[in-house]
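Notes follow the structure.
All protein chains of the complex are present and in place, except for one that has been dropped.
After this line comes chain A, so read on.
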């Protein structure tokens, strides 16, 4: 029996490699000027003009509470479409499209004290590479957004 494969786009954040299924990805853009939108969570960097469509952009580093770095030549914006929402995610670099066998995908490691891990769909092991597969729904989750807004509002 042939194995089921999943085509993913591989991108980097800090030293780690992440993957999003190709079917959700609309395009990959270079870094460009972003218009800040006030009153939104920190990780929402603002909006860009994507071929005539105003598209919101989030910084994945900030979304995952990783340290913030300067954007570089290799910084990319991955435009994803999920449930009629179109959002761009800023990543350190996007460099690969690979097929990963479904069998290599494992559920996310459960570590005591890790709450935010619910946006990880699973981990794929490929030779010596570890690929973190994202649960885009959760990454863009509105509930989380609202929570953050209320926290900000009360502080």
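Here is the rule we go by: a contact is a pair of C-beta atoms (placed from the backbone, for glycine too) under 8 Å apart; a residue touches a chain by one contact, two chains touch by 3 or more; residues count from 1.
In this section, contacts and distances are computed from a predicted model.
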Protein that the absent chain corresponds to, by UniProt name, given "Chemotaxis protein CheA", "Membrane protein", "LytR family transcriptional attenuator" or "Cellobiose-binding protein": "Chemotaxis protein CheA"
Per the touch definition above, residue among A:25, A:44 or A:133 touching the missing chain: A:44
Residue touching the undisplayed chain, where the options are A:54, A:68, A:97 or A:130: A:54
In chain A, positions touching the absent partner: 33, 35-40, 44, 46-49, 51-56, 84-87, 140
